[in-house]
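Other chains of the complex are left out, but the ones given are in their true place.
Order of writing sets the chain letters: A and B. Residues in each chain are counted from 1.
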């Protein structure tokens, strides 16, 4: 089972975990991304995430389907937030439930690593003295 | 033909808009679209890289573009 979601509203981590829990699954791995207060030594004030929503949902679903093919996992949840996020807020939650933990860990790691490479979502960092689209320039 | 091109992230800043209209020859490909855009918006060439999506899918250089396709410029992604 797959649950994919992009939203301007804050993500509910307990709701994400409840969704993946099931009596057949003994191991759940959850990755939570949070907004750090600094990047490369520079203080970050806030972030802004923008998504090409239709394509991003499609790419997130592809990754979830790949995870279900590659590993014996039962449930895969990928939620991403857009809009302005303050330090400490949560832009992404990935939760994977499997009968056994190895598959849950590996699939969860695969999903976040692949999401960061392929899903059309962009992050802008706001500093005291300016703002920058992450990874845009060499 | 005129094709609408969606822009996100820094591409939106470069184009000054989240959607621009581009005039392309009828046999246009992703490659020829890139050439036209880079001619009109040279700052695109300063990006680390950028992809083109056609109808919500990443498109190869040789892929053709039809007038009604949804075309989007995808600068380096940085979600998560």
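Going forward, a contact is a pair of C-beta atoms (placed from the backbone, for glycine too) under 8 Å apart; a residue touches a chain by one contact, two chains touch by 3 or more.
Predicted model only: the values in this text are computed from it and were never measured.
Visitor: Whole-complex formula, using the labels shown?
Guide: Overall, the assembly in this file has the formula A x2, B x2.
Everything that follows uses one rule, which is that only the chains that are shown with their structure count from here on.
Visitor: If you average the CA atoms of chain A and of chain B, how far apart do the two points sit, in angstrom?
Guide: Spacing between the chain centres: roughly 26 Å.
Visitor: Which stretch or stretches of chain A touch chain B in the complex?
Guide: Against chain B, chain A makes touches at 33, 49-52, 54-56, 58, 80, 91-92, 112, 115-124, 133-138.
Visitor: Taking the complex as given, what residues does chain B use to touch chain A?
Guide: Spelled out, the residues of chain B in touch with chain A are 6, 8-10, 12-13, 46-48, 53, 56-58, 72, 74-80.
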